[in-house]
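Note that one protein chain is taken out, while the other chains of the complex remain in position.
So, subunit A:
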Amino acid sequence: MASTEEIRADLAEIVNEVAGVDADDVQLDKSFVDDLDVDSLSMVEVVVAAEEKFGVTIPDDEVKNLKTVGDAVAYIERAQG
């Protein structure tokens, strides 16, 4: 079972790979759209990469609720649980 920080760090690596955002900027309180400039297509790429990395499923309907990095980490934790 990965810790919140481990999930955040792995997710930060994905966001860096997809959108070029500095991994250190990918903190729990940051909004994907407003703070990290991740557009909707890049968000789909992040979600698909996260599904593969964390072995979870994130339905399309759920993606719009993942506004911040913290939202995504919490969803992944629950889905893994």
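As a convention for this text, contacts are C-beta pairs under 8 Å (C-beta built on N, C-alpha and C of every residue); 3 or more make two chains touch, one makes a residue touch a chain; residues count from 1.
Note that in this section contacts and distances are computed from a predicted model.
Asker: Given that one chain of this complex has been left out, which of "Glucose-6-phosphate dehydrogenase assembly protein OpcA", "NADH-quinone oxidoreductase subunit N", "3-oxoacyl-[acyl-carrier-protein] synthase 2" or "Metal ABC transporter ATP-binding protein" is its protein name according to UniProt?
Answerer: "3-oxoacyl-[acyl-carrier-protein] synthase 2"
Asker: Quick one: which of A:45, A:62 or A:77 touches the chain that's been left out?
Answerer: That would be A:45, which touches the missing chain.
Asker: Can you say which of A:2, A:19 or A:56 touches the chain missing from this structure?
Answerer: In the full complex, the listed residue that touches the missing chain is A:19.
Asker: Can you list, in ascending order, the subunit A residues touching the missing chain?
Answerer: 18-20, 41, 44-45, 48, 51-52
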